[in-house]
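With one protein chain held back, the other chains of the complex are shown just where they sit.
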Amino acid sequence: MRQFTVDDLERLLRASGGGDEHMDFSEDILDEEFSELGYDSLAILEMSALIKREFGVELADEEVAELQTPRQAIDLVNQRAAEVPIT
Amino acid sequence: MTGTVVVTGLGVIAPGGDDTEAFWRTLLAGRRSIGRIDRFAPDRYRTRLAGQVHGFHAKERVGSRVAVQTDLFTQFGLAASDMALADAGLDMAAVPEYERAVVVASSSGGTEFGQREIERLWRNGPDHVGAYQSIAWFYAATTGQVSIRHGMRGPCGVICAEQAGALDAVGQARRLIRDGARAALTGGTDASLCPYGLTAQLAAGRLYQGDDPARAYRPFAADTAGFVPGEGGAILVVEDAAAAAERGARQYGTVAGYAATFDPRPDSGREPGLRRAAELALADAGRAPGDVDVVFADAAGVRELDRIEAAALTALFEPYGVPVTAPKTMTGRLYAGGAALDLVSALLAVRDGVVPPTVGIGRPAADGRLDLVLDHPRRLAVRTVLVLARGFGGFNAAVVVTAPDAAHARAPQPSEGADHASIHRR
């Protein structure tokens, strides 16, 4: 699997939860909490479903529930991707 | 608390105008907002005309975060709620949180959103159904989202009675105010112009089939050929009269009477319930038929249903006894949104002293014996209006609205449209 990047996250998050087009998905916001960025639990669930569909990475319920920030999401997806064989 | 419930704010998203005044100008101009469906290719459907809302940008109107999680019917409801609250000038922060109510009608729910998700399920499998299906498809989606958007923590309701639902919602909002709520958002919206929504509507056998907007929806005509579906609706702010007066709110009118009835079984030989709904609503308002200045008809566009309505009106008002209008000939029937929109038109008729017309029906059926306001708006001092609505399956509802005291009334808007209507009418 190719690397899950900030751009991927931004794209999937916007698709899942909408968002301000002017918001800059740069380093600054990677450690902001999703709730602070205006993404609720449903948006995160939706994002995890899109990640599964596009990247083949399935996150466990508890893992999704505990995701707090964009950086955590990026790290977790890449970590999982490294564990599973590419299908 | 007086028990009197007044309307202080209006919000409209409808064919012919996605704000209240634009919509009203279109009605007074007698302009029909019915055209070929462009949301999808309608060629394979026998009904290809509809009253559509054009130029509605959901992301701009409700925000992108809400837009992704809602169907169009809810987006209409949210946009109309914003508009109605702004129009009412009601500062929600000044209203105790548990005294803010929401009760709106829903007819077919988040139809297009639902169709998309069912498609994903059957095409791709269960894990392709999105997280928002659970909150966008169901009938309560609009009430829930409106409640969240405006911090309405009081009683919230959702009533389904097809086209009659919005009057029931207004009746229920009045109850909630009488029971202690200070303000309520009420009305209804609908958006069922997706392929599956249209297919289901076609199955009911009441839609016009063809391509001629001029012949598409002609209630009370002898050769009526069904009705045209539409989308959109209206949200109203209603308040306790004393509280509204205290904050100096300008009013559109009073929800003076309301009643709902249900038709007898078709084989019973008993009279359908529409007349009784009208009578009960008038009695509730303490008004006699002679007090009514104009009737906004349900205007089904189905011959037998038109006959029933005409018979009810002539029994109640005598033949040609009261002006009757059906501006929905310009928008189509909006289901949960339809009666709400009629109520708005009725209140604007009170404000401006002009009745919007029934357009393009040609010569009304002789047996109807109705004084229809045909093709041109009619100048008239409007103090009392009866609004009728019927929902598929036997639902009847009636609301009586009356003019506010002069001291609290909204100022009439200069309605050039009314005077130019006959000249500029297409």
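The chains carry the letters A and B, assigned in the order they are written, with residues numbered from 1 in each.
Note that in this section contacts are C-beta pairs under 8 Å (C-beta built on N, C-alpha and C of every residue); 3 or more make two chains touch, one makes a residue touch a chain.
Definition applied: contacts and distances are computed from a predicted model.
Enquirer: The chain dropped from view, which UniProt name applies: "Beta-ketoacyl-[acyl-carrier-protein] synthase family protein", "ABC-2 type transport system permease protein", "Sn-glycerol-3-phosphate ABC transporter ATP-binding protein UgpC" or "ATP phosphoribosyltransferase"?
Expert: The chain we cannot see is, by its UniProt record, "Beta-ketoacyl-[acyl-carrier-protein] synthase family protein".
Enquirer: Need the list of shown chains touched by the one chain that isn't shown.
Expert: Touched by the chain not displayed, across the whole complex: A, B.
Enquirer: Have a look at B:263, B:293 or B:306 and name the one touching the chain we're not showing.
Expert: Candidates B:263, B:293 or B:306; residue touching the omitted chain: B:263.
Enquirer: Can you say which of B:276, B:351, B:378 or B:408 touches the chain missing from this structure?
Expert: That would be B:276, which touches the missing chain.
Enquirer: Tell me which residue among A:9, A:49 or A:67 touches the hidden chain in the full complex.
Expert: Checking each option in A:9, A:49 or A:67, the one touching the absent chain turns out to be A:49.
Enquirer: Decide which residue listed in B:129, B:225, B:315 or B:409 touches the omitted chain of the complex.
Expert: Selected residue, touching the omitted chain: B:129.
Enquirer: Please output the residues of subunit A touching the missing chain, sorted low to high.
Expert: On the side of subunit A, residues 40-42, 45-46, 49, 61, 64 touch the unshown chain.
Enquirer: For subunit B, which positions touch the chain that isn't shown here?
Expert: These residues of subunit B touch the chain that is not shown: 1, 40-41, 44-46, 69, 97-98, 102, 106-109, 111, 114-115, 117-127, 129-131, 133-135, 137-141, 143-145, 147-148, 150-162, 165, 168, 172, 175, 179-180, 192, 195-205, 259-265, 270, 273, 276, 391-395.
Keep this in mind: only the chains that are shown with their structure count from here on.
Enquirer: Could you tell me the distance, in whole angstrom, between the mean C-alpha positions of subunit A and subunit B?
Expert: Chain centroid spacing, subunit A to subunit B, equals 42 Å.
Enquirer: Please name which positions on subunit A make contact with subunit B in the complex.
Expert: Its residues touching subunit B are 14-21, 38-39, 42-43, 45-46, 49, 52-53.
Enquirer: Which of the residues in subunit B come into contact with subunit A in the complex?
Expert: Against subunit A, subunit B makes touches at 59, 63-69, 127-128, 130-132, 135.
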